[in-house]
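Here is the structure we will look at, set down as structure tokens.
The other protein chains are all here in position, but one chain of the complex has been omitted.
For clarity, chains are labelled A and B in written order, and residue numbers in each chain start from 1.
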Amino acid sequence: MFPVFQPESPEAQAIYDLFILVLMISAAIFIIVAGLIAVALWRGRSRAILPKQDFGSEKREIYWMVGPILIVIWITAISAKLILTVNAFPKIQPPGDEMAEADLTVTGHQWWWEIEHHESGIVEANEIYIPTGKKLRVKLQSADVIHCFWVPQLARKMDVIPGRENYIWLEAGKPGVYQGRCAEYCGNQHAWMNFKVYALTTDEFAKWESGEKVAPGTPAEPAAVAGEKLFFAHTCSNCHTVAGTVAQATIGPDLTRVASRKQLAGGAIENSTENLVRWLKNPQAIKPGCKMPNFKFSDDEARQVAAYLESLN
Amino acid sequence: MSTEVATQYELIEVDSTTGLLSWVSTVDHKRVGILYILLAVFFLLIGGIEAVLIRMQLAVPGNTFLSPEVFNQLFTMHGTTMVFLVGMPFFTGFSNYLVPLMIGAKDVAFPRLNAMSFWMLPFGAFLLYFSFLTGAAPNAGWFSYAPLSTKPYSLGPGIDYWLVGLIVMGVGSIAGAINIVATVLCMRAPGMSLQRVPLFVWIMLMQAMLIVITIPPLNSALALLCVDRWLEAAFFEPVRGGSALLWQHFFWIFGHPEVYVFALPAFAMVSEVIPVFSRKPIYGYAFVAGSSTVILLLSYGVWAHHMFAVGLGTSANIFFSIMTMLIALPTGVKIFNWTATMWGGSIRFSTSMLFAIAFLIQFVIGGLTGIMFAAVPIDWQMTDTYFVVAHFHYVLIGGVVFAIFAATYYWFPKMTGRMLDERLGKWQFWLWLFGFNGTFMVQHFLGAMGMPRRVYTYADNPGWALLNGISSASVILMVVGTIVLIWNIVKSLLHGEVAGNNPWDAFTLEWATTSPPPETNFDSLPEIKSRRPVWDQQHPEYADWKFAKTPEDSGRRPDRAKVCAWAFVISEAVFFVLLLVTYVVFNSQASDDGPSAETVLDVPRTAIFSGFLLASSLTFWFSERSLRAGRRKTFLFWLGTTILLGIVFLCGQGWEYAGLISNDVTIDRNLFASTFFTVTGFHGLHVTAGLIALAIMFTLGRKNHLTKVHSKPFEAIGVYWHFVDVVWILVFSIIYLGAFKL
């Protein structure tokens, strides 16, 4: 329920510990200050006489600042230490091929995420499969405006900025599904730019990897074949990729494995045949302003295209 | 200059003291102040309605009450409105009304400039809100991050209206702030040394200075974005070599001090209210005042704490973390001193005091969450979530708006002559207290639940619906509270209790005159021998000057035209420094992408024309000397020469531009061309403006209106003219000399 307070990686844990510490200090300061104010008000509530006209004392001003100064130095020091740890990337010496150092490249698009695994070359959309317990170096880049990559339980936030490459660590301490979001306002559908991180055990991850490498299926049923025709007749291939076909564009998500995904449209809807059909019929009704136009498919046509997409997996 | 012109137009002044026209044409600081406040109230209602709509949309998950377009426009306009059309006018209004009264002046230093500054505001507001009629209000957020705000991602005219509206309002704000600075420095009554001014005045002086140096970075960012959007440059388009982060840097160099532009006046108001209702002087005057100065200085060095998540690098993160932590200290000094002021006091729990106390507590909460954000790793988790929304609303509503309410209940009797109803006031207080905390306290938890900001809707995640529901429902209390306040004001204006001069037994000079004060403010002033002249008058046996000595007034006051010129020049200098920084950022790396300074600029030729401009500074100095010596002929001769030299320089610029453009080096060609034309173009505009001012002086001189005794405005223009030359020296050395090869 409180992902920030349920860290599942060493980095998130360290940040959580710092947060709790500062929270406690803050709570203590608040209680002291509010308490002083309350006492002052209580004591002065019905004083009828003219109180002593006190103009202040330089000594007292200096004394009561000692505490705050020490606290500030303390918090600064511990947070600086944590900054150094979290930002400690393997040094590139000599500076050069940074690509080789990243395990994953995540590209922010309006309004979806593209994920590329460097070793296996697998491309995903809005879902990141990672092996548990491995510290992965993630390169963040943007295809259009500024986004922000955030998986509260696993890592710090990092902005995804066009014309710039940012790097973060991504690591999951135990297997599970972790919600991620775009945290920087990036236009119309900023709300539906969610993604999920699936941390698998090493075996499962290997299984998943090999599964991804299997060539996509070929449409066999008549509905799927008809859907394939519609897909290529309606310029879908101008934006999307389907492995092994002429569709190789990267404006929209790769659709080769779309049927295997748990959610569609950046988390706006769950993935089911019904929802896929609904989406194909009018994406603008589900995610108004998204880049996919309304192709005005009839019910049957939408079902056929959905059948085609599902036959690929 | 303005004093000069003022006397000329005195004759056609509309002679009316009542009616609508008298308000439109007024130059009385009190009326202008009230106009500011009324404008702020109007837009507080508009911005409030926007906020209510936002909360209605977010009340339940998956809501379709508003479309994403409308929602995004609403939160953009809510932010922009609250910052530029509510916060700034409220404080400028109070400052306008109260500062001259508190320092025992008849009016502000430049009444006409004051009226102009005000009228810029509704004009800018009109431009901003006109965008709704075009069907595309700005929707890139009040921070308008590039590249989302550039043409490829925001085609509609919304952002353009936003840009123009903000520039207009920004210019008005700077003019208004310069006026306050000049008023405080030059118009104080005898005996009122700067160390004796009420804290409200001192802190508002700090705030005005902050506005003078903090709006120009915004203006330069806006100017660059305008060039991007209208002339197809690419400052902020990474695809064409621009930088997405440059906008953020510039915006937050403005944006963070802007937070203190709001916080300082809130401090100022509370620093008056708390002592009066504790029946004690402020504890540690020098520390409260000095800490405001320190805040002013530090606030300029903390902007990048809004950018901890952009990946600036370890060292920058640590630096801005330290600076942000440091700024907590002067704020802490203030909190302690206010508490110490109440300590041992005799507290009167008036509505005003209640709001001030709530301010104190809520501001501490907002400040402490601020410290959490200064610890960078926490910021990495919590920034851009509802935790941030809660944090800054605690500062801006829990702190600033509550302080405004305290000020309203405190000074309303002075402004209208009638008391506000205390019973209704307390109703409003409790409604707002629960409404505000109900709305925003739960948002801290929403942030920890991972809810990002600026989303138009959300999935039904566990807990989100409940907390959002509580948040939205609590808004109703604030709405009702606002209605109670309006009812209270109407009731009081119709048949409120008559206030008298000094209903609170307060300390400062505004309470020494009638409520509302007469047009000239004071019939007679009490003797000013301490920081609380009215207290001294009311309680002669406990008069402050007997117990606490304060530095005596030297009686010297700087010339207001010169103060105005210097403040203006400082503000312009910041503007140019940022433009030059832009030039350096984009040209420090050699790129073979099209023309560069090395390949297209004719350095020797420009050097010759620069000589003309620099010579004009010298001739100006001659003419100034002649004016002071009373030699009219030589004065006019040298002034004419100055104008001629300036024109020659402009012609040289024109020649250079013509050559460049004929070689197809235009502003949209590449980043060198864009930065070059922007920097030199703005300088050229300033030279032109200077020439116009000089021409006016020349005409006045010819008609014998400019004589020895009136030399001050002329000297003020001189400050500006020399400044334009100094800027050119910088421009020339950075752009031209950097490119010069023998």
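Here is the rule we go by: a contact is a pair of C-beta atoms (placed from the backbone, for glycine too) under 8 Å apart; a residue touches a chain by one contact, two chains touch by 3 or more.
Criterion: contacts and distances are computed from a predicted model.
Per UniProt, the protein behind the absent chain is "Cytochrome c oxidase caa3 assembly factor"; the candidates were "Cytochrome c oxidase caa3 assembly factor", "Mannitol ABC transporter permease", "Ferritin-like domain-containing protein" or "CDP-glycerol glycerophosphotransferase family protein". Between the chain not shown and the residues B:Gly19, B:Pro152 or B:Gly313, the one that touches is B:Gly313. Shown as candidates are B:Leu53, B:Val70, B:Ala548 or B:Ile661; the residue that touches the absent chain is B:Ala548.
Residue-wise, the contact with the chain that is not shown comes from B:Ile528, picked out of B:Val310, B:Ile528, B:Val600 or B:Val724. Check B:Leu58, B:Met116 or B:Ala289 against the missing chain and you find that the one touching it is B:Ala289. For the options B:Ile49, B:Val70, B:Cys226 or B:Leu326, the residue in contact with the chain missing from this view is B:Leu326.
Interface with the hidden chain, as seen from chain B, comprises residues 189-191, 194-195, 285-286, 289-290, 293-294, 297-298, 300-301, 313-316, 318-319, 322-323, 326, 524-525, 527-529, 545-553, 555, 577, 581, 584-585, 588-589.
As a working rule, only the chains that are shown with their structure count from here on.
The distance from the centre of chain A to the centre of chain B, each centre being the mean of the chain's C-alpha atoms, comes to 36 Å.
Interface residues of chain A, counted against chain B in their complex, comprise 1-5, 12, 14-16, 18-19, 22-23, 26, 29-30, 33-34, 36-37, 40-41, 43-45, 47-58, 60-61, 64-65, 68-69, 72, 75-76, 78-80, 82-84, 86-87, 110, 144-146, 148, 150, 152, 156-159, 161-164, 166-167, 179, 181-191, 194, 267, 288-289.
Note for the complex: chain B touches chain A at residues 67-69, 72, 139-141, 145, 147-148, 153, 238-239, 242-245, 278-287, 309-311, 313-314, 317-318, 321-322, 325-326, 328-329, 332-333, 335-337, 339-340, 342-347, 349, 357, 360-361, 364-365, 368-369, 371-372, 374-378, 380-385, 445, 447-450, 452-459, 462-463, 539, 542, 544, 547-548.
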